[in-house]
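Note that one protein chain of the assembly has been removed; the remaining protein chains are unaltered in position.
Just so it is clear, A, B and C label the chains in written order, and each chain counts residues from 1 on its own.
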Amino acid sequence: MTNDNNTEQPPGSSLLAIYERAARIRKNDEAFHGAMQSGKLGIRIYYSPRGQEIIPAALCDHLTDDDYLVTIYRGVHDQIAKGIPLNELWAEYAGRATGTCKGKGGPMHVTHPKSGNMVTTGIVGGSLPIANGLALASQLDDDKRVTVACFGDGASNIGAFHESLNMASLWKLPVIFLCQNNLIAEHTRFEKGTAVARVADRAASYSMPGVRVDGNDPAAMWSAAKDAVARARAGEGPTLIEAMTFRFMGHLIGDPDEHWREGEKEAALERDPVPALRKQLIADGHASEEALTELEQKLDEEIVEAMNFAQNSPKPDVSELGVDVLAGGAL
Amino acid sequence: MTNDNNTEQPPGSSLLAIYERAARIRKNDEAFHGAMQSGKLGIRIYYSPRGQEIIPAALCDHLTDDDYLVTIYRGVHDQIAKGIPLNELWAEYAGRATGTCKGKGGPMHVTHPKSGNMVTTGIVGGSLPIANGLALASQLDDDKRVTVACFGDGASNIGAFHESLNMASLWKLPVIFLCQNNLIAEHTRFEKGTAVARVADRAASYSMPGVRVDGNDPAAMWSAAKDAVARARAGEGPTLIEAMTFRFMGHLIGDPDEHWREGEKEAALERDPVPALRKQLIADGHASEEALTELEQKLDEEIVEAMNFAQNSPKPDVSELGVDVLAGGAL
Amino acid sequence: MTAQVNFVQAINQAMHDAMADDPNVLILGEDIADEEGGGVVKVTTGLSSSFGADRVRSTPITEEAIIGAAVGAALVGKRPIAEIMLMNFLTVGMDQIVNHAAKLRFMSGGQTHVPMTIRTMTGAGGGAGGQHTDMVEAWFAHVAGMKVVAPSSPAEAYGLLRSCIEDDDPCLFVENMPTYWTNGDAPERGTRIPLGKAAVVSPGTDVTIISYARTMMESGAAVKALSEEGVSAELIDLRTIAPFDLETILESVSKTKRAVVVHEAVTPFGVGAEISARITEELFSELAAPVQRVGSTFNAVPYAQALEEAHLPSMQRVVDAVRRTLS
Partner (left out) sequence: MTAQVNFVQAINQAMHDAMADDPNVLILGEDIADEEGGGVVKVTTGLSSSFGADRVRSTPITEEAIIGAAVGAALVGKRPIAEIMLMNFLTVGMDQIVNHAAKLRFMSGGQTHVPMTIRTMTGAGGGAGGQHTDMVEAWFAHVAGMKVVAPSSPAEAYGLLRSCIEDDDPCLFVENMPTYWTNGDAPERGTRIPLGKAAVVSPGTDVTIISYARTMMESGAAVKALSEEGVSAELIDLRTIAPFDLETILESVSKTKRAVVVHEAVTPFGVGAEISARITEELFSELAAPVQRVGSTFNAVPYAQALEEAHLPSMQRVVDAVRRTLS
């Protein structure tokens, strides 16, 4: 596809960092699927982000832990790219007391403020209004943080999208609205639920820059994110990025994912962005086969450690039901 | 201002009909103000539509009683243009048992299905989703009715606007979204609450035609409505019309209406559309001074009769509290 | 034994029969047409193929527009069913339900009414966490003009849903998802179960247990366990939560002198509070013990399985509540 922005080539170090994030996400996904098949960790629900790894992997090259991320149920790729520790992530998925949320939130509500993972919501559209609030705090404190709100193509039709982009533009909030357009919403194809050909074009309704890019193209995504982050940090206001991508594993575990036309999905799988980037890194001489294999081994170990950490962690005590309900416990 | 559409000159008969509707609305407004000052009818709340008369007066030249209208608290101009009987209207405002809604709904909820006045809402944005439903019923029955949803400029920022236009476009519903842009929302100027210069441009987000016209220009408004009604009746789908106008009497009775810049309001009052149309009718030879004076006398009598009807009507019995709550009374 | 069907089949059958009987019945919801898989858990499978994707419309993810469209269509003679995938998502469409659907009959002085049914799934037990399984039926019961219905068996789901669709008021029909695939006796095609009437499921003499929806299971199990201790509990299935069948409740409690209300919703300010208050107002002098309530613990639905189970009402908690009325 053609990108709306002029693509700048990221330095090799950035491409390597993007690959490391993307590979970590991909390997983590495989491990989650494995754990769910074996069932031994007791992971109860999972929305796979396979196919969408490059988007947050490239975005986060421009963010630090101080920047805020608000994501959705399908958000583990965003969370990992943003730097959430895998041990606590796995423990949360496994419902353990050592999880990011003590096992109380679970996959749809993973939270880890230390890495800037502020909110994960299970409500379509719920991430955008909250992102504005985080950005409003940054604007008032002039702390130069950037907030990114992730959401899907289907979410671009719900009221919260409209209200949030309107407010962010009026107030020039340092926020990026990142629509990960995987061409489907649960089982409804993009064009059937969305009355515009390009979500990015909706930015015009808010006098806001809107760019559509191939989210699976590391350079294009990296460049679009770079511009949007720079704009936000400079206090020039919000940007809407529509990152085109593809959902490889269905809506959630067990989804037959039958909604694709002849060949659509096959073609997308053909273009699996993670191995593609790996090839490119070697072809362009940014990394050797050996170096990448070593990196991947490191990632495998990281994940095995996280799995074991979760496995060996205690389950939350039932008394936790009464904790974290109100400040200082229920009155 | 310049209109987005090519303005077609309405026939003299239509201009006369538009004037009659507009004059009825205007005289009714004066009478409501009078009644509220005197207090004798007990009208408890009123949102004056003065300055916006031409919009529905021109629109309704293309509608019949079978067509549906959904309007808002500031909707008495729409209701009168759509043909609501003044007796029942006045009785409703006066809280009488003979009112359109037996005095239970009041000014913000005037309803009169016989004239196509289906719903009046006090919730900003509430009119649009319901309009889609009325239009959906018409589409399913192929009854060729057109539904018009009236709302203000401020309402174009709320979520219901976005969701409704998206759905209407996807389903090609026979609905017209009529934004009466009076440049202010309660006390907030248009540009301070709306992140786009022209509400009409938001139609692009829904692949829908959007036209901005001078709503106070009878020919321009008549033409825009004609095209939109024709499009809806032909099953070609919805249209967004942004009708530019001005709120002459503040948000509601007693509003000091201090939010205008030097001269803005004066200039608007200068261009009061109702006397302007009257002048034009005579200048263009569509009507004589005498004929119009006679018409206006007739309107005065109509309104006096309505006032007396309300005055002489009984108040609803307290037993009405338990009626119309559930079908066949509360179980 | 009679043929068995689960909730999914019974609800699908009810919609199928209603659409076959009345061309004004239509369904709006996310992913409901067969092109979108016939519903995320297949409740609407086959309906768009049988009745057309016009009458069984997959919608964008816009609950306010879905419910508003149902309201508007209902105003002019349609009998729309708006499927809101999960009960928590009703929060997105609250304005259309509360300020419009429930009130238009009254505010129009009876000129218009809204014969719409909102179907929604919910119920904890599947590990979905805090935003997907709430029971907030009490909110809607607190709104004049609404009817709130919750079936506890496939046959009830069929008969009550048929009645909701034919009812001239906005009805909220609450379906429990974790028990969706639980079998029960197949409904007689065409049966209607009247709204506003409760059912005495098992007669008893010592205490009345009043419940509805999913917790009829825990309550039924409690009745069995109690009978083994020689306690005879009468079990009432409320079926309609608003307006609820006070008469049947009072008849039972004036016999048993004791009552326990059980529901999945959190206890404070829940449906049980209203029922407890009404029973006490009417039968104060006859009651042998204060009405007891059993509901979920007062916190968001937790993810971890052990916590989720402890959060939900259990057979044991129902038994304990009954014991409190007997001691």
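Brief remarks on what is shown
Everything that follows uses one rule, which is that contacts are C-beta pairs under 8 Å (C-beta built on N, C-alpha and C of every residue); 3 or more make two chains touch, one makes a residue touch a chain.
Everything quoted here is computed from the prediction, not taken from an experiment.
The hidden chain, counted over the whole complex, makes contact with A, B, C. Touching the missing chain, out of A:N5, A:S48, A:T71 or A:T121, is residue A:T121.
Note on the undisplayed chain: of the listed residues B:H77, B:K104, B:K226 or B:K265, the one touching it is B:K104. Of the listed positions C:S254, C:T280 or C:S314, the one in contact with the omitted chain in the full complex is C:T280.
When you scan B:G34, B:G235, B:P275 or B:G322 for touch with the missing chain, the hit is B:G322. In the complete complex, the residue from B:G133, B:G154 or B:P174 that touches the missing chain is B:G154. By the touch rule set out above, subunit C reaches the unshown chain at residues 88-89, 91-92, 94-95, 97-99, 102-103, 106-107, 129-131, 134, 136, 138-139, 141-142, 144-145, 242, 265-266, 268-274, 276-277, 280-281, 284, 287, 289-293, 298-300, 302. Along subunit A, the points of touch with the absent chain fall at residues 68, 70, 99-105, 109, 111-113, 118-119, 121-123, 125-126, 128-138, 140, 147, 159-160, 163-164, 166-167, 170-171, 323-327, 330-331. Even with one chain removed from view, subunit B keeps its contact list with that chain: residues 42, 44-45, 92, 95-96, 101, 103-109, 121-125, 154-155, 157-159, 185-188, 192-194, 256, 258-259, 315-316, 318, 320-322, 325, 330.
To be clear about the criterion, only the chains that are shown with their structure count from here on.
Chain centres here are C-alpha means, and the one lying farthest from subunit A is B. Ranked by how close its C-alpha mean sits to the mean of all protein C-alpha atoms, the top chain is C. Our note on geometry: subunit B versus subunit C, Cα centroid distance of 40 Å, whole angstroms.
Centroids of subunit A and subunit B (each the mean of its C-alpha atoms) stand 46 Å apart. Each of residues 59-60, 62, 64 in subunit C touches at least two other chains. Shared contact sites, meaning residues of subunit B that touch two or more other chains, fall at 159-160, 163, 166-167, 170.
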